[in-house]
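Of the protein chains in this complex, one is absent; all others appear in place.
Residue numbering begins at 1 within each chain, and the chains themselves are lettered A and B in the order written.
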Amino acid sequence: MILLEWLQYPFVWSYQQTVEKLSLPKQKIFWAYVFLFIPLIFFLYIRIYPTIQAFGMSFYDWNPLAVEQEFIGFDNYAEIFEDVQKPALTSPTRAAFENTVKYVVIGMPLQLVLSLSIALMLSEIRRFVDFYRVIFFLPFVTSTIAVAWVFRWLYQPQHGLFNVVLAAFSLPTQDFLDSRGQALFSILAVVIWQGLGFAVIIFLAGLKQIPRTYYEAAEVDGSSRWQSFWNITLPLLNPSIVYLVVLQTISFLRMFAPVLAMTSQGDGGPLNSTTTVVLRVFREAFGTRSKMGYSAALTVVLFAVILMVTIIQLRLTTRSVD
Amino acid sequence: MRKGKLFTLLVLFVMLVSLTVGIQAQDDVVTIEYWQYFFEARQGAMNQLIEQFEAENPDIDVVHNSEIPYADFITEVSASAAAGVGPDVVTLFYGWIPAWVEAGFLVPLPQEDFPQDWIESFFSPMVSESKFQGEYWAIPTAVRALALFYNKDLMEAAGLDPDSPPETLDELVEMAQATTQYDGDASLDNITTQGFAAALAGQSHHWFREVLIRQFGGVPYSEDGREVLWNSEAGCEAFSYLADFELEYATGSNALLDGATNAFVNGLSAFHIDGSFRIGTINNNNPDLNYGVTELPAGPNGDRSTFGSYWTHGITRNAAEDEAKMEAATRFLQFITTAEAGTLWVNEVGELPAQLEAASNPDLLADPILGPFAASLEYARATFFIDESAQRQVLIDAYELVREGVDPCEALDLFAPVEQELLDDFWASQD
Partner (left out) sequence: MDAAQPAMVNTPEQVPQTISNRKRQTVIYRAFSYLVLSLIGLTMVIPFVWMISTSFKDATEIYRPNFFPQNPTTDNYEEVITDTALPRWYLNSLIVAVMTTISVAFFDSLAGFVFAKYQFPGKRAIFLLFLSSLMIPTEMLIIPWFIMSVDPPIGATWVDTYWGIAFPGVITATGVFLMRQFMQSVPDELLDAARIDGVSEFGLFWRIVIPLSLPAIGALSIFNFLGNWNAFIWPLIVTSDLNMMTLPVGLQFFSSENGADWHLIMTGASLSVVPLLIIVIVFQRYIIEGITLTGLKG
């Protein structure tokens, strides 16, 4: 204990000699870097460094089983470029890019609107609130593989619950996962279903940060519920919305596990209709004949796309990041 | 305080001494690592073999890693290989050999220990089909073949003799139609019990390639394996035959009842084509199933064929880096591929011995379930795969297109170039 106290003197002394002599803004900068030190080291070493390694692989005919890797320059990228020009039916890569765009463009807004609606309704009601919250959280705590299996049963062409219900209302039964036209939407529905709880909680936490007095004041001013929503709720919910838009976009762009678990053999079928870029990355990297270099190149392309989308989103949604 | 320090030092000293002693004691023991995917029966059989082997070879210690889920086997082998660790002796599907040789992961079996003419005369013929670049790179304990499973109760319910299963392709169609039961008119939507369902993601792609095409008078690939020929007239007829079960006769579909395999295992399908490994699934999940097995139906000209395959064992570059390890790995590989090991395997795992002597055992041939598999070994063929998963996917996709209403010949023509590209890409790297 005495040792500890003694040990800190040089630090205290040097701190007093250096940092405390700085102006206040400069002191703040100093502390910002100190606080960020460990996270920065972590991200650089555990995330960025392996990412750079993976980027490096994209210039090789990289095979994990091989000792020496052959440098092939931009050949992997050229192959991707060729593959995306083929029809999606016979080119999984082309299909993967097409489908990934569909997942994001349809999935992200739908999930956002649904979860915000649910959160607003939840903050409105007074009884059974806990009960509903737990229910909306159920899918989120259930393992993806179990969820996938259950939905495969619900989607069954013959005895699946959905088709039984359709038949009961004398509506035509659907093929769902077994059809090229519906499979993607069937999977998307499950993903939205499973992620709803997360988004609802984020919105609820955001809504709780809005002081009730704002609404009371608005009510006194005679503004309608709809006006309050536009003028108070949405603007003050901005941090939550930005967060969810950016993160859900990224997560839809990186869609993988549900497709792996819900398609036969995890192949992203039928006929590539549900496959995604990350599923292709995984399949090409760990197939019988590994094409990890090609996978790495796909990763780089995906990375570039996500980075671009994220920067644009951050620019548009937060006018004052700095 | 002093006492504590002394004690710590003492403990450290003892640890250090025991460590050096330990190292010295293990000095002349070679440790090799053996990997296979997780399957309880295989794990148990291999543990027995390893125990026997270590008793005979006290200077070799075999570490057995079989705690790898089946679906993730390649992923785990890849990661370990990239990090320079992993197996010295590895179990792999025979169809992976060319790809793993191309990557330099496997080393050729030493010819003095595994003479080529010995392999060619003592092992099932399909084993010699995996010769690549003039070398053998792996050798199996056991092999498999496809046969026809039939549900006796469902045959009887349809008024068929449960002891005379289909002998020809035409009979299979007739009996499949007879056994299919519908709740309403005869369409897939109304099926309650299936007659027969083609499962391309299961074994039907093998049935198509190595059996049906040949029976219709064609070949799946050129002699040297470099050219796709399954989009021929015979291929077309074979593919139509396969698709008609679902599209023309509505006897079943792999999309129903959680797949053709589960449907059969759970007594909801009368006929099913599968490998000998499926026996274990039935024993496990539905031991009461009243079923039989017979050889695959003969073709229009009466000729038989079946697809043979096997999980085989190879020696990796890890072992080859060290002379002592290489020798230990070779001895271990010899030990687990004897005829006796094959017999142990058939009893424990239900797969057929790879050595002809053990596979032609009269007791085995007389077995009502395993007998038909063993009998078909003599005409079994193993496709020379260069990328097994991708080549299977091509036929799965072609079949999906046929299900959407595309003509079978057109579907095959559309997808043949996809597989041809895979082949060209592989052979370009070889030449």
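What we mean here is this: contacts are C-beta pairs under 8 Å (C-beta built on N, C-alpha and C of every residue); 3 or more make two chains touch, one makes a residue touch a chain.
Everything numeric here is computed off the predicted structure, so don't read it as measured data.
Note on the undisplayed chain: of the listed residues B:S80, B:S204, B:T306 or B:Q393, the one touching it is B:S80. On the side of subunit B, the interface with the absent chain consists of residues 37-39, 65, 67-72, 75-76, 78-80, 82-85, 257-259, 261-263, 266-268, 277-278, 280-281, 284-286, using the contact rule stated above. With the whole complex as reference, residues 24-25, 27-29, 31-33, 35-36, 38-40, 42-51, 53-54, 64, 113, 116-118, 120-122, 124-126, 130, 132-147, 149-151, 153-154, 156, 159-161, 164, 193, 196, 198, 201-202, 204-205, 208-209, 211, 219, 222, 224-226, 229, 239-240, 242-243, 246-247, 250, 254, 256-257, 278, 281-282, 285, 292, 295-296, 299, 302-303, 306-307, 310-311, 321-322 of subunit A touch the missing chain.
Rule of thumb we're sticking to: only the chains that are shown with their structure count from here on.
Considering their complex, residues 63-68, 89-90, 152-153, 156-158, 173, 175, 178, 180, 264-267, 269-272, 285-290, 292 of subunit A touch subunit B.
On subunit B, the positions that touch subunit A within their shared complex are 71, 74-75, 77-79, 81-82, 95-96, 99-100, 102-105, 188-189, 191, 201, 254-259, 317, 385-390, 393, 396-397, 400-401, 404, 414-415, 417-418, 426.
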